[in-house]
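The other protein chains are all here in position, but one chain of the complex has been omitted.
Should a chain be cited, it is by its letter among A, B, C, D, E and F, assigned in written order, with residues numbered from 1 in that chain.
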Amino acid sequence: MANSIERPLDLLNNSKGKEVLVHLKGDKQFVGTLLAFDIHINLVMDNVKQMEDGEIKKSLGLTFLRGDTIIYISPASTALK
Amino acid sequence: MANSIERPLDLLNNSKGKEVLVHLKGDKQFVGTLLAFDIHINLVMDNVKQMEDGEIKKSLGLTFLRGDTIIYISPASTALK
Amino acid sequence: MANSIERPLDLLNNSKGKEVLVHLKGDKQFVGTLLAFDIHINLVMDNVKQMEDGEIKKSLGLTFLRGDTIIYISPASTALK
Amino acid sequence: MANSIERPLDLLNNSKGKEVLVHLKGDKQFVGTLLAFDIHINLVMDNVKQMEDGEIKKSLGLTFLRGDTIIYISPASTALK
Amino acid sequence: MANSIERPLDLLNNSKGKEVLVHLKGDKQFVGTLLAFDIHINLVMDNVKQMEDGEIKKSLGLTFLRGDTIIYISPASTALK
Amino acid sequence: MANSIERPLDLLNNSKGKEVLVHLKGDKQFVGTLLAFDIHINLVMDNVKQMEDGEIKKSLGLTFLRGDTIIYISPASTALK
Partner (left out) sequence: MANSIERPLDLLNNSKGKEVLVHLKGDKQFVGTLLAFDIHINLVMDNVKQMEDGEIKKSLGLTFLRGDTIIYISPASTALK
């Protein structure tokens, strides 16, 4: 998957339909299936769960996440294994 | 609903007239019926209630919410069930 | 009033000449009559009163409020009843 | 004065040459005569005094205030009476 | 000097070659001779001294100050007298 | 490597395929192989490890890092030796 990445958004494109970890400012963490993104890094994810210390804190289902609160997005985090 | 989402704003469009949970920076939460949004994610919601620990803290009725304070918007949160 | 809202700014337009509650970052609250707004959500209000715990803290009269500090604007808040 | 306001900047235009109260983020307060402003709400004021609890804390004289730190500007505040 | 000011940047232009007080977010204060500025309010000052409680805390000499951290610039502050 | 740098992004271009240290606001540190970047300094890195006091805190693998949270990027930090 790393081979096909020439621009940062390529990783998000490759991750559509897959589970990703999203870490926000203020240390909020969400895990869910990436459905859509735009150039502001606004995301829509499905089956979203807010995580805290490795536990599910809240189930949000389908969710719109505003890009400007995001620190990182990882489709390969150990948090997903 | 997830099938028809190609861009993040599609989720907001699909949620018009429906109840959504809006979570703001500073951990304010609002529940209400989504009436309108724009590309800045400014929202107008009706029958808005500010929530705290699952309880209604304040009734706001018709309300304009500024987009840049929003973290996420979920039409499917367990908080709505 | 909710029926005529297609874009978020429609609510502000409908609220001109009426009393609104404006809630700012840092939890400042102002009540006053909305006279004017622009696309940055800069507002001018008349007969402005800064509220704290439901009490008038300060009378400001005619006031220009900068849009980027606003969280929400409600013409229908229970705080106005 | 309120009658002639159609856009927010009209209030600033009407206030040129008059004393205004400017309240900044971090709760700094300045009182002075408004000389000039631009669309970023950058201001130049004359005879500026920084206020604290209704007392003059510091005299600044002629001062340039950067717009992005401003919360509100009131030409009619009770603080000016 | 106040008479010739029609736009906020006129004050900065009039202050070139003169000593000014610059107050930053986080309450840092710098005194020095204004050499140059741009529309972002980026400044270059010479003989810059960082002040704290009216005392020189550090001598910086020639310094570039980024505009977005500035709260106010006063060529007439009592701090300069 | 320093000789070929005329613009800041040249350093990021020269660092593609190499290990870099990325330091974020809030003092988060990440080490990984730089794969891609854009003009917003959004990054994609591979084999990412979040570091704390010189220890690996979390393995993230392939990760998208949003540019606006970055303070510095160093391909030559002693933290990498």
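Everything below uses one rule, namely that a residue touches a chain if its C-beta (ideal position, glycine included) is under 8 Å from a C-beta of that chain, and two chains touch if they have at least 3 such contacts.
These numbers come from a predicted model, not from an experiment.
S.K.: What shown chains come into contact with the chain that's not displayed?
M.R.: If we consider the entire complex, the absent chain touches E, F.
S.K.: Since one chain has been left out of the picture, which residues of chain F touch it in the full complex?
M.R.: Counting only chain F, the missing chain is touched by 1-2, 5-12, 21, 25, 41, 67-68, 70-79.
S.K.: For the chain that got dropped from the picture, name the residues of chain E it touches.
M.R.: Missing-chain contacts on chain E: residues 24, 26, 28, 30, 35-38, 42-44, 46, 48, 58-66, 68-69.
Rule of thumb we're sticking to: only the chains that are shown with their structure count from here on.
S.K.: Determine the set of chains touching chain E that also touch chain F.
M.R.: The shared contacts of chain E and chain F amount to nothing, since no chain touches both.
S.K.: Can you give me the shortest step count from chain D to chain F, moving only between touching chains?
M.R.: 4
S.K.: Through how few touching steps can chain B be joined to chain E?
M.R.: Minimal hop count between chain B and chain E: 3.
S.K.: If more than half of the interface residue numbers appear on both sides, call it same; otherwise different. Which is it for chain B and chain C?
M.R.: Shared-number fraction below one half, so different.
S.K.: Just how much do you need to spin chain A so its Cα atoms sit on those of chain B, in degrees to the nearest 5?
M.R.: Nearest-5 rotation angle for the superposition: 50 degrees.
S.K.: Go ahead and note the Å separation of the Cα centroids belonging to chain A and chain F.
M.R.: Chain centres of chain A and chain F, defined by C-alpha means, are spaced 19 Å apart.
S.K.: Would you give the residues of chain E that are in contact with at least 2 other chains, written as numbers and ranges?
M.R.: Within chain E, no residue touches at least two other chains.
S.K.: Counting only chain pairs that touch, give me the topology of the graph as line, ring, star, complete or other.
M.R.: line
S.K.: Every touching chain pair, please?
M.R.: Applying the touch rule to all chain pairs gives A-B, A-F, B-C, C-D, D-E.
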